[in-house]
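Removed: one protein chain of the complex. Kept in place: all other protein chains.
For clarity, chains are labelled A and B in written order, and residue numbers in each chain start from 1.
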Amino acid sequence: MDVLAVEGLKVDYRTPRGAIHAVDGASFTVGAGQVVGLVGESGCGKTTVARAVTGVYPRNASIVGGKIRFLGQDLLALDAAAYRALRWRGFAFVPQSAMNSLDPVYRVGDQLAEVLTERGGLGAADAARRASELFELVGLSPTRLVDYPHQFSGGMRQRAAIALALALNPKLVIADEPVTALDVIIQRQVLDVIRELQRRLGLSMILVTHDISVVAYVCDRVVVMYAGQVVESGSAAAVLARPFHPYTMGLNNAFPDLQSSAGLLVPIEGAPPDLAAPPGGCRFAPRCPFVQERCRAECPPLVPLAEGQSSACWRATEAETLRAKSRDPKTWLRS
Amino acid sequence: MTASSEPGAFLPKAERRGLGRILADVLAKPARDPFALAGLSIYLVFVLVALFADQFATHDPLQILFQPNGRLARNLPPGETYWLGTTHSGRDIYSQLVYGARAALIVGVTAAMVVVAIGTLIGLLSGYFGGWVDAVLMRVADTALSIPFLPFVIVLTAFLKPSVWNVVLAVAILLWPNTARVIRSQVLTIRERGYVEAARVTGAGHGRILFVHVAPNILPLSFLYGSIAIGWAILTEAAVSFLGFGDPRTVSWGYMLQDAFTSQALSRGSWHWFVPPGLCIVVVVVAGFFLTRGYEEVLFPKLRD
Partner (left out) sequence: MAFLGRRLLHSLFVLWAVVTILFLMFRLMPGNPLAAYINETMTEDQQEAMLRQFGLDRPLWEQYLIYIGNLLSGELGLSFHQRKPVWDILMAAFPNSIVLTVTGLSLAYVFGVVVGAFLAWKRGTWIEGIGVPLVLTTRAAPEFWVGMLLLAVFSFGLGWFPAGGANSAGAFYDSELERFLSLDFLRHLTLPALTLALYLQGLPLLLMRSTMLEVMHEDFVTMARMKGLSEWRIVIRHAARNALLPVVTAFALGLGLAMGGNVVVETVFSWPGLGRLLVGAVSSSDYPLAQGAFLLISGVFVVMNLVADLAYTALDPRVSHDRVK
């Protein structure tokens, strides 16, 4: 059974200008022991999807359609108390900025102990032992447990956040841009911690990132989102090597490779559409170098192509040719 | 490319529109916010009563009144001739109340102007010049805030004759450091903006930059702090008058309360005497709070949830 199955999820934000459809019919699954990368530009809805799973989202957001199944259980049908009982024990969260996510006035060790005693039911002595264990697990010295968050470096805080997420052995870890705030060298170190722990503990994970090279480094599967919709999904290796969607091709060009720093970076020009009033056809059409008449008129469905890889593009059959063109930076230049 | 290196960065439209939009918001605010509307209405009534006090009053507030039978008209309950009754010394309470509005308006507005003038000037100088000017001025502000306020005012009145100016002086001493601090931090951010930098590059003098480019941007903030000062000035005047250090020739609400308190109005149960002046103070000061609270949201949108 899949750990998580998101089916046709729709999330709206209420704003003074009207509803913004931040997530508009997203579907994907996370299998046991799998790391699924949720990738896309900022504002594409990937963080909103992750937050929707936790059930903790801003006041003005609401889930207006779809289902979220966690180990077969429909999360959206749960009452508040049952949902709360699942948090951190069922699924835990690693935030983007651990600096702001750790309470500044308590020692890091006490914040670990809080979760262990309040949610894990451990006694004080057991909690202290487990806290040391967790710190060692993520490569931190247990002597630092008595420090306050501001005494940690960025990388250490992110490790502490991972330790915090693993405290109660959750079935699913949701990491929202876990390394974005760090510089490249530290990024690599923290990603190594995540990768190693994932393998050792057989963790199931969702990794939200805008950086496709992070996906390549850590993820088994990848879900590419654009303007609130899934435009491509499949195994990470396949999607990155043979993308069918022009947006994925564009992302491939836009980020440096984490392992080799070679290659020219080519940005995708333009900006994502206004989600209060999205364009009628394919949402990527206004920025797509391969756009055709049909793309502007009709929204392409997400269809299975090869080896469990799906894509939502009318020109998927021509992918081979488009891929070749997409490697030429001139393709992405406007006017 | 930084803004300062573009010739077009000199007073860009966006900056002008910023001030214009703020002013538009200030005018539109009461229409949307019921509290601001209530505050504004109260202020209007208050100013009208203060300006036309002689029209609203039924008697001279300080005249000692006599009944038709020739006896002193003292401690009378509210009635047809004396709407709110009379004081222990035979003066008309209602008329005193009306003239009290005038005293409150004078104190409030003068104090607010002094606070705005001092606070803005010091904030501007401190923020713009920085360095030792800033250090000295802010240390003075810290020190001023570290002196207990009302006791200082009382000691001051030991040397100055009791008058309304003591109150104005006192409120200015109390409030300028707060205003100056806020203005200073605002100036610090404005100073870094492109058009100020551009003005400096084109060789504009300090005075010109300060008063032409910086000052207009902080004016709304000054006015906000000025209007807050109105309420504090009225409250301070009341306290000083109540303690007996007010101007004995001015009928203010604080003076009325002192008169009532020392004339045993409490034990006599003369509610009609000691309740109305206090209520007037509360209503006017609260009106100011409601009004400025609404405007704080206009000027600092961050405060909005």
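Criterion: a residue touches a chain if its C-beta (ideal position, glycine included) is under 8 Å from a C-beta of that chain, and two chains touch if they have at least 3 such contacts.
Values in this document were obtained by computation on a predicted structure and should not be read as measured data.
Participant: Based on the whole complex, identify which of A:74, A:118 or A:274 touches the chain you can't see.
Facilitator: Among A:74, A:118 or A:274, only A:118 touches the chain that is not shown.
Participant: I need the residue numbers on chain B that touch the omitted chain, in ascending order.
Facilitator: Chain B touches the chain not shown through residues 35, 142-143, 145-152, 154-159, 231, 235, 238-239, 242-245, 254, 257, 260-261, 266-267, 269, 271, 274-275, 277-278, 281-282, 285-286, 289-290, 293, 303, 305.
Participant: At which residues does chain A meet the chain that is not included here?
Facilitator: 54, 56, 84-89, 92-93, 95, 97, 100-105, 107, 114-115, 118-119, 147-148, 150-151
By our rule, only the chains that are shown with their structure count from here on.
Participant: List the centre-to-centre spacing of chain A and chain B in whole Å, with centres computed as mean CA coordinates.
Facilitator: The computed centroid separation for chain A versus chain B comes out at 54 Å.
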